[in-house]
Structures are given as C-alpha cells and as structure tokens.
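Every protein chain of the complex appears in place save one, which is left out.
Our next item is subunit A:
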Amino acid sequence: MLAPVVTSALVISLAAACSSGSSEKKGASTGGTLRVGVVASTISTLDAYANLRSQDFYVRNATMFEPLAHRKKDGGYEWALATGITHNDDNTEWTVKLRPNVKFHDGSTFGADDVIAVFQRVLDKKNALIERNYIDFMDPKGISKVDDLTVKFKLPKPYGPFEFAVTNSNIIFYKKDSKPEQAMGTGPFQLVSFSPGRETLVKRFDGYWGEKPKVDQVKIISFKTAEASTNALIGRQIDASSNILQTSLRTIEKTPGLKIMKSDVNLKVSIGMRADTEPFKDVRVRQAMRLIMNRKLALSNAFDGLGELANDHSGFNRCLPAVPQREQNLEEAKKLLADAGKSNLSINLETAANKPGMLQLVQILAEEAKKIGVTIKVQKMELGAYLEKWGERVFYTGYDTRPYLEGVPEIISNDAVLNHTHWNDAEFKSLAAKLYATSDPQEQCEIEKQMKKIEYERGASILTATNPTVSVYSSKVNGLIPEFPSGNLYDFRKVTIDQ
C-alpha cells in the first residue's frame, strides 16, 4: 500500500528536480576536461563499425565521427557532412551533396571517396554489420562518384525515405583506407588515447568545420555497471552520465551539486506474442492480454513514474493514430478469452530482464492475470541463453528505441529473427509498401497513422509505457543536451564547466 505513495512522492520530487531537457547557462567559462561515465565492456574497440557495442562505443563515435545529417524531433534534418539530398521523380536515383572544406583529424580533406568506401563496407555481407539492415534497399554497384563532393545512388527500386535511412546516427564516416585504431573522423573531437573498457580521452579538434567545442578535452570513463557509474557521480569522480541506476534517483536528488535531466521519451519495453502460434494465433487472446495490463500501475511501479503511457503501437510522439488510450478492462479480457476458448489459460513468459523495469512489468501482468484465472509463469533468463532462441519464443520481452520508419521493416520482414512476433497482416504490409515508396513527409505521416491503428487493433505486442533516458550531471557543467532520438549525452560541443 505504501509503494504508490512513495512512488508518487518520488515522481513529484523528480519532476521538480529535473531540468527541462538541457543544462544551458550563460556566462560559463571555457576549457577544462569533461568526465563522462558510461557502462561499457572491457573488450570494446576503436573501430567506428565494431561488432560489439556498448555505451562507450556510441559516446566515443559521437565525439569523433559524424553522419551525413542529424535527425531532428520535428522530422527534419540538421545537415552535418552533407548539405542536401535530391532525387528523381520516381525515387530511384538519389544525389547527396557533401559539405565542402571538411577536414579529417589528420588535416586531409573529406570527400565522395570516403562516403562511398563506408557505404560499400556497410553493404558488404561479409562484414555482418547491423547498419546494413537500414540501407539494404541499396545496390553497392549503384553507388558512384559524380565529383569530389557529390555521390549518386541508383536504387534497384523506388525508395522514399532515403534521407531518413542514410542519416541513421550509426552510419558515420571515417577516412578511406585509414586504420580503425586511428579513429580518423571529422568530428569536433579527436582521439588522444584509448584503453579498452577503461577510458577514452579526446581533445578539441581545432580544424572542425562547425562551431568548435568549448571544453579542452572529454574523458569517457567506462564502468561495468550502472551502480558503479552512479556511485562515481555521487562521489564526484565523474561529471555526467546517462547510465544511471534509476532506483538511486532519490539519493541523487538529495545530493547537493547534482542535477537530473530527462530526455523525450525514446524507449518502449515490449511484451511480444507470437502471432502464428497458439494461443496468440487468435487475435482475441492477444487483445485480452493487452486489456489485462494495468498500464498506470506499470508506469508508476515498474518504471518509477518516468515516462508516458503507451498504446500498443510502435513509434514515439509523432504521427499518432486517432484511437483512445487503452485501459485495463478485466471483464472484457475474460470475455475475449472465453470466446476464444482459453478461459483458464496457463502460459510461460520469458524475459532476460535487460532493461530497467522489464521484470517488474511482466510480474505486474502476471499478477493482474491471476485476477481472471489466467496463469502467467515468469521465467527470467541469462541474456545469452535468451537471445539463442530469439525469434522462436512465444511470449517474451523486448524493447524498441527506433523511430517508426526504422522499425517497420522488421515488423514486415520474412526473417523470423527480425519479425519475432511472426505477425503478418496483409493490410499493414500493403501500407508499408506505400510508406517506403513515397518521399513526401506528410504522406508518410498519414500512412503511419493508419499502420499504427492496425497495430493497436490487431498487433502482437503489448506496449505499456514509453520511457525517457535519465541523465545526471554536476551543477558545474552547462550546455549538455540529450541527443535525439537516443536521449543520451552524446553532444558536448556546447558544454562549459564552471572552474
């Protein structure tokens, strides 16, 4: 009984303590070293396209490398290494204009050859890179150099959201033929030293084409756990981190000199139901499970009140369908199960509990299900074992941080690993085909709304809440901004430190 009261108090106090998404402050001094804490693996590498990726990989890459453009919240782009992208009428030929006078950290000039080399590497199946999934509509042979600052992409078939695909924040550019350990990028910081799993030190790159960073150096310090990162923040051993133990937020709030920053919501912890297998083959059973979930309770108790209610469709706060917020309705759920002949359903739910709140979420579902005679047995598994049968599991947990356009290809894929719910909806697929054929953002948005409505009505995931990334930083640090869409602290160009 005490838990909701405590949680409410925590939510209110956190809301008061949280800044409004950035740590801007006028008149701060320049220089100094910013110490950023990340949870990382001992066995990370400097390669911009390393296979193993923990938080240090993303923070390090964001300081030293750049994409063609940064995506913005409103769906637009802030151009980085490109200055514009044009296309022909049927969306089969796309031309990328590159920014002139961009230098690599060794002083050499960035150009079309470097862009082509990166795309060829990503598209080469032998390299087994995840980024290939975002641009597999391309033909490697169709990429050609027009001049030093222009690259042309001839596609095998029309593809509308080309700009969206090639501006993925993980598709970043390094100098052609440079060695991975050189980390030869064009970003605002350049490499000083790297010790795997311990520390990366970067310094301001004075030849940077854009607004130069104000701090002299950024030290990216790796920790094994969020507990250690949180302790280091409280102990003043680091200045900022997005890898925080959420259960420690109350202690952090009471610690003088520390501030909390929430990003926009960017994470959905999901419960998947395999739609081609009993009992979830029947849409009534899937809908019943969605109605059993007490979303408000889950948001307050599993996610510490951080975030917003979600409505059983993927994507975040853009292009939302006109459907009511789904609420718990045990009577309706019981009726649907009875209609489907599954009144006393008993089923296992497997989870790796690899995101905050995931285990608590499924436990809440199991407890609520008991009230109408449904037995859900929660099985917590080690991550390696859990992933081994990914794509085969019937009732399971997952999470999604991707924008809608990036997530849909997996939902409609024929690959069981990608389309892990095995949900095949003809109308949804037909709309997806239209979505990827048009390059008009307005039209894309309208199609997205229809697709999300279908997910809401007959999809195969329970999406309860969307959560923000919570970062904590020293009050001496100004100018930190949560990166879009990840919400993490990746952009240190505007950071100043009070000396």
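Note that in this section a residue touches a chain if its C-beta (ideal position, glycine included) is under 8 Å from a C-beta of that chain, and two chains touch if they have at least 3 such contacts; residues count from 1.
Here is the rule we go by: contacts and distances are computed from a predicted model.
Colleague: As a check of understanding, state which of "Indolepyruvate ferredoxin oxidoreductase alpha subunit", "Cytochrome c oxidase subunit 3", "Phosphoribosylformylglycinamidine synthase subunit PurL" or "ABC transporter permease" is the UniProt name of the chain not shown.
Modeller: Answer from the record: the omitted chain is "ABC transporter permease".
Colleague: For the chain not shown, which residue from A:Gly107, A:Pro324 or A:Gly384 touches it across the whole complex?
Modeller: In the full complex, the listed residue that touches the missing chain is A:Gly384.
Colleague: Based on the whole complex, identify which of A:Ala232, A:Leu309, A:Leu359 or A:Cys445 touches the chain you can't see.
Modeller: Per the contact definition at the top, the residue touching the missing chain is A:Ala232.
Colleague: With the missing chain put back, which residues of subunit A would touch it? List them for me.
Modeller: Output for subunit A: 41-45, 50-53, 125-130, 132-133, 193, 195-199, 221, 223-225, 228, 231-232, 234-235, 237, 251, 382-388, 390, 398, 410, 415, 417-418, 420.
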